[in-house]
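Every protein chain but one is kept in place in this view of the complex.
What follows is chain A.
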Amino acid sequence: MTSDNAALTSSADTDSAPAATERFSPLHQAHVEAGASFTDFAGWQMPVRYSSDLAEHHAVRTGAGIFDLSHMAEIVVVGPDAGAFLDYALAGKLSVIELLQAKYSLILNRAGGIIDDIVVYRTAEEEFLVVANAGNRFQAVEALSARAARFDVTVTDRSDAVALIAVQGPNSRAILEATAGLTVDGDLAALKYYRALGGTFQSASVLIARTGYTGEDGFELYVDVPDALALWNALFVAGEVHGLVPAGLASRDTLRLEAGMPLYGHELSTSTYPAQAGLGRVVNLAKEVDFIGREASEEGPSAEARVLVGLASAGKRAGRADYAIFRSADATVADGVITSGALSPTLGHPIAMAYVAPGLARLGTEVFIDVRGTRIPATVTALPFYQRQK
C-alpha cells in the first residue's frame, strides 16, 4: 500500500506525474468521474479513496462497497494434468476441489518461502483460474510456467484481458440480484462462501464468486475488460438504494486488517514460512505427491523464528508497519516488528499485526510498541480482530 509513515511533505509527492509504465484500470474514467484520489499500487494507478476512507470502511461493514480490483492477476491453467500440476506447483491440494469451488493457496519457493498467496477456482474439470496479487503477477506466472514443464497443461496469463469487481458488505447479495443485465446460473442466496457461479452480464460471461478481502459477506465478479465498465455502472445503479458506495484501497486495507487477513509484502514474503504467518494449515503435508517447497516445509522454521500475532492497544496512537516491538518499556533490543497497523475504524482502538519472538506470542502477553520514540503498551490478541455476525 501507500507509505505508512509519510510526513506531509513527502505524502504530497505521491501525486507526481505517473511514470511511463503506469497502468490504468479499464474503469479508470469512472473513478475520475467519481472524484477518486489515486495511488500507485504495483505500477497501477488505483483509487485510494473517493471521499472518505472511514466512510467507505463503515459502508462496507453496514451497507455495501464496490471495489475495482482489476489490477489483480488472472492466470488460467488448462489441460488434462491441470489438477496434478497444481498439486505439484502449489502448497495445497487443488486437484480435489469441486467444480466452481475456490481455495486459498500459496506458491512456495524451494526454501519454503512464499512467492505469492492466491485464490484458485476450478472453472471446469480440466481448467483452473489462479488469482494472484498484482505485485506478484510476473513472479507467479514465471513460477507456474516453469513448474508446468513435465505436465500436459497450458498456463496463460490473462491479467490484461480480465477485470475484477468486488461488491462487499451485508447488502451485496441484494445488489447483485437487482443488477440489470446480470444473470446468474444458480441461486446466489444458496451460494456458499468460497464457491462461485457462472453467469452472464448482457452477453458477456461472468464468474461470480462469494469471496472477498474485507471480513464481510460479498462477491467478486470476473469479467472480460470490454464489458467491465458497463457491469460496474449497472452494479452502481442497482446499489443506490442499498447504500452502495465506491470504496478505495485505503478502506480495503483497514477492512482486511480488522479481518486478520495477510497482505503480501507486509505479512508475507519470500523469506516468510507459512507456519510463521499462521498459514501452516494451507500447506498440505498429507498430500501424497511431491510439491515445490515440501522438503523445507516439513523441516519448518527454526524454533526461534518470529511468529505473526495480533496486537491491540488503548488510546488512539496506532503502531504502523516497521515499528519495533519490545518486551518491556526499557528493553534495548527489539523482539518484533509490526507489519500492518491502524486505528481500527470499527473497533475504535489501535490494532496491528506483528512478527514477534515465539516467547511473546501467547495470547494476553503485554508488549510495547515504539511509536516514534514513545513506548505504547499493547496486548497480544487473537486474530481476527473483527468477525461479522452471521
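Operating definition for what follows: a contact is a pair of C-beta atoms (placed from the backbone, for glycine too) under 8 Å apart; a residue touches a chain by one contact, two chains touch by 3 or more; residues count from 1.
Operating definition for what follows: contacts and distances are computed from a predicted model.
The unshown chain of the complex is recorded in UniProt as "Glycine cleavage system H protein", chosen from "Transketolase subunit A", "Sugar ABC transporter permease", "Spore germination protein KB" or "Glycine cleavage system H protein". Only one of A:A59, A:A163, A:M261 or A:A342 touches the absent chain when the whole complex is considered: A:A342.
Residue in contact with the omitted chain (choice from A:V48, A:A89 or A:V119): A:V48. Screening A:R150, A:K192 or A:K316 against the full complex identifies A:K316 as the residue touching the chain left out. Of the listed positions A:S25, A:T254, A:S297 or A:T339, the one in contact with the omitted chain in the full complex is A:T254. Although one chain is not displayed, its contacts with chain A can still be listed: residues 1-9, 11-12, 14-15, 37, 48-49, 52-55, 57, 250, 253-254, 316-318, 320, 342-343, 345, 372.
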